[in-house]
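Just one protein chain is left out here, and the rest sit where they should.
First chain written, first letter: the chains are A and B, and each begins at residue 1.
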Amino acid sequence: MMGANPKLDPIRGEGSGNGSRPQPSYKVIGTRPIRPDGVDKVTGRALYGADVRFPDLLHGKVLRSPHARARIRSIDTSQAEALPGVKAVVTGADLPTAEDRFEDLGEGGINLRYLSENVLAHGRVLYHGHPVAAVAAVSPHIAEEALSLIQVDYEVLPPVMTLEEAMAEDAPILLEELRTDEMGERGNRPTNVAAHFRYELGNVEEGFAQADLVVEREFRTQTVHQGYIEPQMATALYDQDGQITIWTSTQGSFSVRSQVAEILQIPVSRIRVVPMEIGGGFGGKITVYLEPVAVLLSRKAGYRPVKLVMSRAEVLMATGPTSGSRIRMKMGATRDGRIVAAEAELVYEAGAFPGSPVGSGAVVLLAPYNIPNVRIDGYDVVVNRPRASAYRAPGGTNAAFASESVVDELARKLGLDPLEFRLKNGAKEGDRMANGLPHPKIGYLETVEAIRNSEHYNAPLEGRGRGRGRGVASGYWGNWGGKSSATAVLNADGTVTLNEASTDIGGTRASIAMQFAESLGIPYEKVKIRVVDTDCVSYNDVTGGSRTTFGTGLAAYELGQKMKAAMIQRLADIWGVSPEEVVYEEMVFSAGENRVTFDEAAKLIERRSTPVMVEAEVYGKKYGPAFSTQCVDVEVDVETGKVTILRYTIAQDAGKAIHPAYVEGQMQGGVAQGVGWALNEEYVYDREGHLLNASLLDYRMPTALDLPMIETLIVEVPNPGHPYGVRGVGEVNIVPPAAALANAIYDAIGVRMTELPMNPARLLEAILAKQAQESTQPA
Amino acid sequence: MPERKKRMITTTINGEEITFLCEPRQTLLEVLRDELGLTGSKEGCGNGNCGACNVLLDGVLVNACLVLAPEVEGRELVTIEGIAPGGELTLLQQKFLEHAALQCGICTPGFIVAAKALLDENPSPTEHDVRLWLAGNLCRCTGYDKIVRAVLDTAAALQAAQTTPTEVA
Partner (left out) sequence: MRAVDYVPVRSVEEAVAVLAEHGDRAAPLAGGTDLIAQLKEGHRSIDLIVDVKPIPELMELSYDPAAGLWIGGAVPCHRISRSQVVRRHYPALLDSTTLIGGIQIQGRASLGGNVCNASPAADSVPNLIAHSATCHVAGPQGTRTIPLEAFFVGPGQTVLRPGEFLVGFRLPVPPAHFGAAYLRFIPRNEMDIAVVGAGASVVLSPDGQTVQAARIALGAVAPTPLYVPEAGQALVGQPVTEESIARAAQIARDAARPITDMRGTVAQRKHLAGVLTARALRIAIDRARGTKTVDSLGRLNGHA
């Protein structure tokens, strides 16, 4: 798997379609070493949040609302408290009143009062599964029994489950205090529309007047969940001295610390968050659910550690899925294939509290294209579903499903190859997006070319148009920089211990260690990297937003440079020369006749000089956005509506792939989630607002038998804002698959699907309708 | 009214005879994790839909979340902790690392136990055989590509080497 391999080597480019240029040769970057935490993970030794054990551990369980919408008249916990083995019971009354202000969590933000209300209900429940109370007991079974003894008196109210219901004139109002943020101005009427914004460029009316062809369609997507295999959990110990320790699987230990501090009104200095290994997050393990409850129970139970673990049903019912949506997309193009105008309305479900990713969806919608006249209206709407949480490129998949389907339809009707159409209209550095911001250096066109030149795209597809089809689609994600803090310690044996705070969801320990090793000029194997808790380094943003390899990598780069300088300074001191005279090359320090290897230098410094420990705090602002273009071949069984994926290729601009295997892994993982979202995943509610499919039996995620091998083409258009050119790679890959599949299905059977998921029931219905229509037409 | 007294169960786990106390309502998964400290088997769904809790029960691949603890009296169990006897990584585990067939790693123990069961029964599986066998193990991170490659590569390497039984994955 190591060494030169044309199939695996990245495709290098300069940006904006200018072809390739030789790149710096790296010693460590671009190789595929074994990840440092790998052995523990293949032997079962690695400790995830639920694996925490203490001798006096108590087990907690949460009582959840059986109703989608209700007022809580009263809660009587006395019988539960009296059950032998129960040590504490808490409700919303045990939470202090949080501040009424917005807090940025790192991948979306939330009003703290709503965050608190989502942890334990205050007087009202807003979705099936909303937490109402919690119990700590000596066994999880007793805790479960105690839940059934808690008496809650609900006044059940009719739920509002869909966007249409929520926006109707006479809609029941879910949050009495909510007023629309109408393009920055606060409205004065009670509403379920939390926000309305607009992006505008040029003049769409004039633009459409220039168009020779206009396509307008309405699209719908359903609520879907991140689907991490590890349910949420939290263990907390509130010590007698007031110190709180929280062990949890989280994407952001510092974010957890801040959220818990705000919700419980406790200074952050009294809270230490220990990040355990995390079993998947995808954005869904940033918002806290159980941590504050665990802390409350620990204190009330007599300062004993309390562990709460969600069941799968709880995960689906009560942690944040991403928004279902309705998108109207209209695009106009000239006969020669230039898109001259685009107009869209994006309406996204926020769930019980405001904060859907409609804003980022609106940016993703048209980002791959240079369109002079644009108008996008976005609406954030509350409904009685769990509050939306970030899910890998939040809002993006919904948007691209709409825009990339319309782009495909335009291209077809104009008789143009869909990739050529994209190249003709593709965005380059300097082109403005709908939000007015210009693209920095980007590699969109390179990803389109990568697909156009790929083996897959040029392979004939037997049966094409007769049940088999091919589709392409593109996508964008802006990525993020954020703050990272890390330290590095030189050990006497010539190894370095790197302490950083970015929890490792997908192999980032390796890519961070690799960047440090490259920066310092030492082998990867000499770096021992650890993910540390919140007492050890300064603030570190979440592992999310595709920031970690970029941001914490930047910190690692700085650490390498600083350690080199520190070692040079120490040696200069020992040798009695000036630091400028010390040369470091190929792991050897020398100055005149003085010469030591790296290992010798480490030993020498320990014996005769001050220990070397360096730190770096970075705020990465020059992150680079990512693009992906994807191609899929499908076979549709027209008698059943079942879609089989025959072949899938993803091209993605990674800037610089630090560890290509983990970049490929991100690409393949995002595609797989996109496939599930496109073909089978959806939340099913009944009319009373009960989630019917809160189980992995009926919330259908792809299995190994549902996917083929996923071919990856890493494109590298370096990001000038990072010493190695890194662009975030985690998210953009989930943006195109739904549209690529819809386009492939159209190619296969001539049916344009505008609703997700494109499951067999919906496809069969569309196929039968088309057959009925054709049979009534004259031959 | 059902008795709440715990009962004593004796079983063999990873080659060692183990005795533990349990209530009948405790599943094997719960006992492994909470009573015996064998936290390598994970709970992802609790109802047999994800494979994260896979163990071998008398050599047969099962979901530990759907076996009651008393049912393993006198039986032989192999968990992820016992896949590498003596601590040496098996070829299968090494291939998972080489192929980067894990990202968050939570599903990995289940996949390794499941893949071992496959290769024990079918040393030369096709890609379809592998995907069908592993359909009961959900992974949300990798899209399965590198996992399937790791298993196929293990099978190929074992066939090529014609290794002795002690080296078999």
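Definition applied: a contact is a pair of C-beta atoms (placed from the backbone, for glycine too) under 8 Å apart; a residue touches a chain by one contact, two chains touch by 3 or more.
Computed from a predicted structure; not experimentally measured.
Considering the full assembly, B:N63 is the residue among B:N63, B:Q103 or B:T154 that touches the omitted chain. Only one of A:D104, A:D493, A:D698 or A:E774 touches the absent chain when the whole complex is considered: A:D698.
Within the whole complex, the absent chain has one touching residue among B:L89, B:A135 or B:A157, and that is B:A135. Touching the omitted chain from chain B are residues 1-4, 23-25, 27, 46-49, 51, 54, 57, 60-63, 66-68, 70-71, 114, 117, 132-133, 135-136. Where chain A meets the chain that is not shown, the touching residues are 141, 144-145, 313, 462-463, 467-468, 635, 637, 639-642, 644, 679-680, 684, 692-693, 697-698, 700, 702-703, 705-706, 759-761, 764-765, 768.
Everything that follows uses one rule, which is that only the chains that are shown with their structure count from here on.
One finds 29 Å separating the Cα centroids of chain A and chain B. Of all residues in chain A, those touching chain B in their complex are 1, 32, 34-35, 37-39, 41-48, 50-51, 53, 140-141, 226-231, 277-282, 309, 311-312, 505-507, 659, 661-662, 664-666, 668-669, 671-673, 695-697, 701-705, 707, 709-710.
By the touch criterion given at the top, residues 23, 25-26, 30, 33-34, 37-47, 49-50, 52, 79-81, 83-84, 89, 93, 96-100, 102-109, 112, 127, 130-132, 134-149 of chain B touch chain A in their complex.
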